[in-house]
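Below: one structure, written as structure tokens.
Just one protein chain is left out here, and the rest sit where they should.
Up next is subunit A:
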């Protein structure tokens, strides 16, 4: 069972939940930039939540099924079609052997995830299938690559899920972190500033531009290179914040103003260049409550998947459906 890449944008990679445990050896966890999208797709095609998917960056791609496959696209809003017929995102669909799937460039968001029932089963390296390009692990995909897929779990097509909105920036929650005290006199101004995700950004981090002066650690501080974590807001030499993402380095010498809470990181990752964002400092208790709610949300995703309600006029092969058998009851959207 496999899927062939006929065309794809630069930076298209296989991603799962990454490889924790190698921090002490200088290798960051990596994994999907938008972990929520990974979980959403897994729920749609019936995969375990940590199954590997294809991560598409801004550009889309073209793929051919070598066997009958069931797929779903989550994350960035990208138009998709099968053999020229439009297919909705956040909906499971069939790609028959030989059929060609076209995915267009993102209309909103950055990272799209193409999931296959059974998962992408490229060989694991150090316990994960995720490409970690800065570390030289794995590679970006290119035309001609064939991706093996695992045995598909049972599941239907036309199952749908309503995504958590996160493609248009907005307010990002942060907590104070180990070095925030060096920016004590600037935290208010930081929270009052409107930032624009500028063109510099990748899976290691994204740059946040703003009008007005930059930010600087107090007192000509000489900070020793120290552990960094995804979400850290690093202030570079010119005073511009960089929010670190999944493939960030494991240590860094730039001071960190605050840290984005993990459940708001998908919103940072999905902010396309030009997107406006603001940051708000929350207490640790508030952050933990948000994380607990996020964990509950992830767990509940498989139960939120429901058959898509389709208007009969939108179904070209209506006569092929067995209306009498009660398969279509008119209440599909109420399924659990």
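By definition in this document, a residue touches a chain if its C-beta (ideal position, glycine included) is under 8 Å from a C-beta of that chain, and two chains touch if they have at least 3 such contacts; residues count from 1.
Keep this in mind: contacts and distances are computed from a predicted model.
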Not-shown chain resolves in UniProt (candidates "Simple sugar transport system ATP-binding protein", "CDGSH iron-sulfur domain-containing protein", "ABC transporter permease" or "Allophanate hydrolase subunit 1") to "Allophanate hydrolase subunit 1"
Which residue, A:117, A:287 or A:305, contacts the hidden chain when the whole complex is considered? A:287
In terms of residues, what is the contact footprint of the unshown chain on subunit A? 20-27, 125-126, 134-137, 175-178, 222, 224-227, 229, 231-232, 249-252, 259, 261-262, 284, 287-288, 291-292, 295
